[in-house]
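Moving on, here comes chain A:
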Amino acid sequence: MVVSPVHFIAVPLLAAFLMPILAKVNKNLLRIVPGIVLTYLGYVSVVLMNRVATEGTIIEVLAGWSAPWGINLVYTPFTGFLATLMIAMSFLIWLYSFKFKKVDDEPALKYFILQLMLTTGSVGLVLTGDIFNFFVFMEIIALSSYALTAFYRDRNGAEAAFKYLLIGAFASTLFLLAIVLLYSQVGTLNMAEISVRMHDVPTSMKVSILVLFLVGIGIEAEMFPLNGWAPDAYSQAPSPVGVAFAALVVKAGVYGLVRITYTLFGIEGSGIGPFLIIMGGITLVMAEITALKQTSLKRMLAYSSIGQMGFVLIAFGIGTHEAVFGAIFLMFNHAIIKGLLFMSGSYLVYNTPNKEIKYLSGYGMKMPVISLFFSLGALAIVGLPPFAGFWSKLYILLAAADGALYGLIALILVVSIIEIVYYFRVVGRLYFGKPAEGSIMRKPTVGGMIAMSILAIAILVVGFYPDIITGYIDAAASSILNTDEYIKNALGAVNELTPVENIIQ
Partner candidate 1 sequence: MEDILKLLGGAAATMLLAFVVGATYGGLVRKIIARTQNRVGPPWYQNFVDISKLYMKDTAVHHGVMQHIGPAFAITASVTVLMFVPVLREGGWFPWFENLNFKGDIIFLIYMMVFGSLGMALGIGQTGNPNASIGVSRGLSMMVGYEIPFVLSLVSVMVQTHTTSITGLMEWQTQNGWLMFEAPFAFITMLLAILGMFHYAPFDIAHAPSEIASGPPSEFGGKYLAMMMTSGSIFAFAKLVFLVDVFMNGASNLVMLVVKTLLLYMVPVLYGAVSPRYRTEQAIRYLWGWPVFFGIIALIYSIYI
Partner candidate 2 sequence: MGGAILAYLAKRITPMLSSIVSFLAISSAAVVFFTMTSSTDVVTVSVRNFTLQFGLNAYSWVFAAMVMGISALVSLYNIAYMSGKDRLGYFNLNFTLAIMSMMGIVFANDWISFFIFWEIMTWSSFLIVVYNGIDEGKIGTKYMIFSAVGGYAMLMAIVITNSQIDSFLIADLINAYPTFGHGMQAMIGILFLIGFSVKAAVMPLHVWAPRAYSDSPMSFTAIFSGLLSKMGIFGMAIMFISVFSKASIGDTFIYSQVIAWLGGVTAVMATFYAVIQKDAKRLLAYSSIAQLGYIVTGLAIGTKLSVMSALFLAVIHALYKGILFMAVGAVERQAGSTNLEQLGALIRKMPWTFFSALIAAIALAGIPPLGGFVGKWMLYESMITSTNPSHLFLVILIFLSSTAAFLYVYRLLFGLFLGQEEPEWDHVKEAPAPMVIPMVLMALTLILLGYAPGLLFEPIANGMEFLGFENVGWQMSSLSNIWGDTVDMQYVWGSVVTLFVLGAIFITIKNRKSTRYVTTKDIHTSGEIPEAHENLTYAVDFYKPFERAIEPVMRKTMDFYYNHFGNGLESLFGFVRKIYTGNGQTYAMYVVIFLVILLLIGEQIFK
Partner candidate 3 sequence: MDTNDKGVRKIVDMITGFARSNSLFMLAYGTGCGDIEIPPAMTSRYDWERFGYRKMATPRQADVLLISGYLATKTLKRVIRSYEQMQEPKYVVAFGSCTINGGMYWDSYNTIKMLDHYIPVDVYINGCMPRPEAVMSGLFDLQEQIKKGEANGAQKYRENLEWYRGNQKKVIKNWVMPEYNW
């Protein structure tokens, strides 16, 4: 079987729609099928990664229509890296949630379908080379996220989901409006093509489109004034979904932001860079400040996630190769570390009222392994060596220093101190104090333990030996920065098959 990027979308989507039928056949199938699908996708992505490394960007044209008319998937090192990351995280989430919903099968069915759809959406969003499909995948993500957020009937999930929906629908509307305006100006939906034709667009219109895009995608990327939905959704969604938000949804959002700013509008000299830095800075500060005052562990993690995204935005805003490298590294780190934190954290707070931190005293003794994982994650996310988080922070700081942005460095470091404070509050609490009476520990499932162990090992390995991953990230950074190459590759397919020939076929 020849692997191609299409499988990323086709296989999970197919599986998702087949699952109700499969569930009728055997109830256990619906737990196993996502695993099989994701394992297969993992295989595909590994193969493709290797192929990209040797042959360069892979373009997959769908339905026989080549660019700029047809819908195409662009598998660059950058998108490939993100897709692989997403699939890997998705697989771990599946492992983690394998036995999570055993109470009754009906929600489990929905859950796995939605999870597969979420994966599809995220991976598709990353891979697509077409702005409207981008929108469609964004909506797939959004819809499955709404549903997943409201998954538990007994929590305030519905409220969170409604807020998410309200903002999310707004986002998609604005995004659509942007697409409309863009189309009216350039008359194409292929991103590479748009990028080429962007020069001709009058500035005011260009700015309006950019602003609409920024706001629309900024909502998904949790940019500051647009992120009111995020903490609620993170904290009310089932914990694997929290992981999925951190590892898939937000990453997709950031990807979109980057793709639009870098490829469509061009980062250099456009004022987008400083804008991203400023907005990222504000996001970072606001989120960390708010996180400091949280009493609920999950909300704290959510705000921390927002903060990290702000950090990523800063790094993308700086826009040098080093900064983008750091940003992608940070995206990777954030996915694995926040994944670990959400996974272990939700075990910790499983039985505490309101998921409050203050009830966690002394859990270090009751749940040693989980607490260890959480502490590891906490150490890593604040960027303490020798864990993974340190390297990404270091590279971003180096990039900032190269740009002589000393104030920014100071800001990042001050905020890191706030981050340290609230994370270490929790870690400190875990390791001393007496556990409250009658608190029941939830035993972690085998799948969950495996997932967390893999993440923990990944954090350690990347921390000790970052070179294991830096090669891929370097390639990814080059590919996102090199817009011309992207255009050439994406449109290069045109030269191989002329559209007319296509039509005739």
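The set was built so that all candidates are chains of the complex that A comes from, given by their letters.
Following the convention adopted for this analysis, contacts are C-beta pairs under 8 Å (C-beta built on N, C-alpha and C of every residue); 3 or more make two chains touch, one makes a residue touch a chain; residues count from 1.
All figures in this text were calculated on a predicted structure; none of them were measured in a lab.
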Worksheet item: Of 1, 2 or 3, which one touches chain A within the complex?
Response: 2
Response to the item:
So, in the complex, the side of chain A touching candidate 2 is made of residues 162-163, 166-167, 170-171, 174, 203-204, 206-208, 210-212, 214-215, 219, 225-226, 228-229, 231-232, 265, 269-272, 274-275, 286, 289-290, 292-293, 364-365, 375, 379, 384-386, 390-391, 394, 397-398, 400-402, 404, 406, 409-410, 413-414, 416-417, 420-421, 424-425, 427-429, 431-433, 466-467, 470, 474
